[in-house]
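Shown below is the structure under consideration.
A single protein chain has been removed from this complex, and every other one stays in its place.
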Amino acid sequence: MSEIALSTRNLNKRFGSLVVANDIGITLPRGARYALIGPNGAGKTTLINLITGMLTPDAGQILLGEEDITQRQPQERVHRGLTRTFQINSLFPHLSALEAVTLVVEERRGLAGRFWQNLATHKESIEEAYAILKKLHLGDDCYQPTRELPYGRQRLLEIALALATQPKVLLLDEPAAGVPQEESGEVFEAVAGLSDDLTLLFIEHDMHVVFRFASHIIVLVGGAIFAQGSPAEISAHPGVREVYLGTRKHG
Amino acid sequence: MLPPVFGVLFDGIAYGMLLFVLSVGLSVTLGLMNFVNLAHCAFAMLGGYVTVTLMNKFGWPFLATLPMAFIVSAAVSVAFERVLYRRLYRASDLDQVLLTIGIAFASVAVAAYFFGTLQQPIQTPSFLQGSMNFFGISLGRYRLFLIVVAVAVTILLVAGLEYTRFGAQVRASVDNQRMARGLGIDVDRTFAMTFALGSGLAGLGGALAIEIVGLDPNFAFVYLVYVLIVVSVGGLGSIAGSFAAACLIGVSDIAGKYYAPELGAFLIYLVMVAVLMWRPAGLFGKR
Partner (left out) sequence: MSSPDLTLTPQSYLHGLSRWQPVEIVFWLATLLPFFLFPNYLALASQIAITALFALSLDIILGYAGIVSLGHAAFFGIGAYTAGIFSKFVWGAPLPGLLVAAAAAGLVGYAASFIISRFRHFTLIMITLGLGLLAYEAANRAHWLTGGSDGLQGISISRLLGVFNFDLYGYTAYGYSLAVLFVLFLAARRLINSPFGLALRGIRENWVRMPAIGADSRAHIRNAYTIAAAIAGLAGALLAQTTQTVSLESISFQRSADILVMLVLGGAGRLYGGLVGAAIFMIARDQFSGIQPQFWYFWIGILLIVVVMFLPNGILGGLSHFLARWKRR
């Protein structure tokens, strides 16, 4: 069993003259809690898009464990245990939370194609979905259409959808983004409660969150890795401060 | 002496030029806002009926009616944009399709009510009638006129796009709407003005088309198919694409009718589906 859960080698991507990913190589050991930080436009979400297959790299490799997944379709990567959440909620507005999570479970179990069976008879999937929702304190709200849920609960649903895929590696894109102060605690609780076996890479702007959860920080600037190391190393790194302060000068 | 294929080519290109004037407006507005306007050829039809009315009822000379066809179509489109289209900029494809098909249906009925269902005859000026001999090929004067008008329109459009501020706003909005908004460009207003311009050009095309293909209430749908084919093959948001595709479709259609009439419209539908499968955004469309 590999100790490296996810790694990339020489990942490159450009749009015309704009380089969004410059020779990116990262290595995530199993159970890691890594944070990805950097100024706006540094290419953090782009990197996640490349890793998950939403964007095709110009060059480079992505490995999940030992397996090269660079050519794999996005949904195949999910089946192999690589899942991401979205910075802005990407949910199913008219589906109830229960329906949405059940759909994810059914897809994972390969049952979503069964057009001749009533969904209500798929007891195992339904109960698994409900258990995930309850764990995230969404059990009571799960019968309402998603769009009627407050933003904070929707953010939790975003995480629930990801968990229902039973990921080995989870990429969280600003998990608490847009969540009002009084509700963000629940989101962090959910993140903290994730299994130690699960490998986590999260994008975050709030440095308190980063220092609370991350064991290792990667700093991305202009599409390239600027620095990486432990929280102590990074907070002492003069260049990192410069990048954060300096970018304000350059606008 | 040139072989007859050149005659076919000439007719095809002239027809293509007509299709270009009809289509270019739809291509740009589709590329700008992805707004599916299936009433586009209803505006073209309006331009045609403006010319017919001005000439047959008020005795205007043909050339004078052309700017009026443009202006009236543009003006009417502004009214529709303000009242209806504006509310559907962010609506689903289906809603846009249904609204604009509805407008097209209603316009066909209105045209039939006021003008009847028969083709409208007009008398083009004598210097546009007849043909010139060019190395054994007969070049129709009206068709030459069409080519001249279309080329002039193209030059004006390209120059406008390159050298005016409005043109720059259009290019930015077509390229990346979100970025354009971020730069402070009022994309909705840019669209409204482009839409008026495109509908005006459609009206002009409708007026020019009378002599070549005739004008009756079915024009709004029959030529919509051709326009949609030109736009999808040429690429959304591309003037060059519309020009190239219009020539391609024009020549294919005329050549097809001349050399392989049993194929009928099969050929151009096949061309469209094939091109779209190869390049979903059209030959010159943005990916």
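Chains here go by letter, A and B, matching the order in which they are written, and residues are numbered from 1 within each.
Throughout what follows, a residue touches a chain if its C-beta (ideal position, glycine included) is under 8 Å from a C-beta of that chain, and two chains touch if they have at least 3 such contacts.
In this text, all values refer to a predicted model and were calculated from it rather than measured experimentally.
**Q** Which residue among A:10, A:56 or A:75 touches the omitted chain?
**A** For the chain that is not drawn, the touching residue is A:75.
**Q** Touching the absent chain in the whole complex: find that residue among A:34, A:130, A:202 or A:226.
**A** Residue touching the chain left out of view: A:130.
**Q** Using the document's definition of touch, tell me which of B:64, B:109 or B:132 contacts the absent chain.
**A** The missing chain is touched by B:109.
**Q** Just the residue numbers, please: which parts of chain A touch the chain that's not shown?
**A** 52-54, 73-75, 78-79, 83-84, 86, 90-96, 98-100, 102-104, 106-108, 111-120, 122-123, 125-127, 129-130, 140-144, 148, 161, 164-165
**Q** Can you name the residues of chain B that touch the chain not displayed here?
**A** Spelled out for chain B, the touching residues are 30, 34, 36, 84, 87-88, 91, 93-95, 97-99, 101-110, 112-113, 117, 217, 225, 228-229, 232, 236, 262-266, 269-270, 272-273, 276-277, 280-281.
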